[in-house]
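Working notes, beginning with the structure itself.
A protein chain is absent from this complex, but the other protein chains hold their places.
Coming up: chain A.
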Amino acid sequence: MNKQEFTITVYTENHIGLLNRIAIIFSRRKINVQSLNTSPSEVDGIHRFTIVIEETEEVVRKLVRQIEKQVEVLKAYFNTNSEIVWQELALYKVSTDEIAEKVQVERLLREYGARAVAIRKDYTIFETTGHREETNKLIKVLEPYGLIEFVRSARVAIIKASSGFHEKIKEFEAQEPGSEIIENEFLNQQQEVFSM
């Protein structure tokens, strides 16, 4: 099986130490995490990890099961890039003089959908969001004009097929688990969205 990019989405309780517990699941198996984002989710009090790794599907499936085994993890999914919509945010710092002098810079930035978030006498900071290839391309374009600093955020992603976690969370909150149980819901649809 070939390695490819997978995005792992993990719904968790907001607990200190859980980040480490999730991180060591990867490091124990010597798997490099390409990006990791933690954020609130659509459900109040539930956190959402978005983790990007490059691995085979078999490895990712096993990893996701190990992640779900953590007591404070409610649910974990893994998806290929075609199953999600995702964005990364990038910031670029360039010399204001350069931009003021060279009109093409402004045109380029517009072309890449970048916008200025801070303008100072000596530097200007642009921001753009998109896929990695897009934010990477803008680096290449800006380099000749003296790119002072660059930083990119972790990936955030939404699963296309998901109908949200809200309904499912109600079941978790119930004292007694309901009869319709999430663990097995997607058992026969592993191609689409993996879930245990």
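The working rule: a residue touches a chain if its C-beta (ideal position, glycine included) is under 8 Å from a C-beta of that chain, and two chains touch if they have at least 3 such contacts; residues count from 1.
Criterion: contacts and distances are computed from a predicted model.
According to its UniProt record, the chain left out of view corresponds to "Acetolactate synthase" among "Anti-sigma factor antagonist", "Acetolactate synthase", "ABC transporter permease" or "Nucleoside-binding protein". When the missing chain is restored to the complex, the residue among A:12, A:50, A:79 or A:124 that touches it is A:12. Residues of chain A in touch with the missing chain: 12-13, 16-17, 20-21, 24, 28, 61-62, 65-66, 68-69, 71-74, 172-173, 175-177, 181, 183-184, 187, 196.
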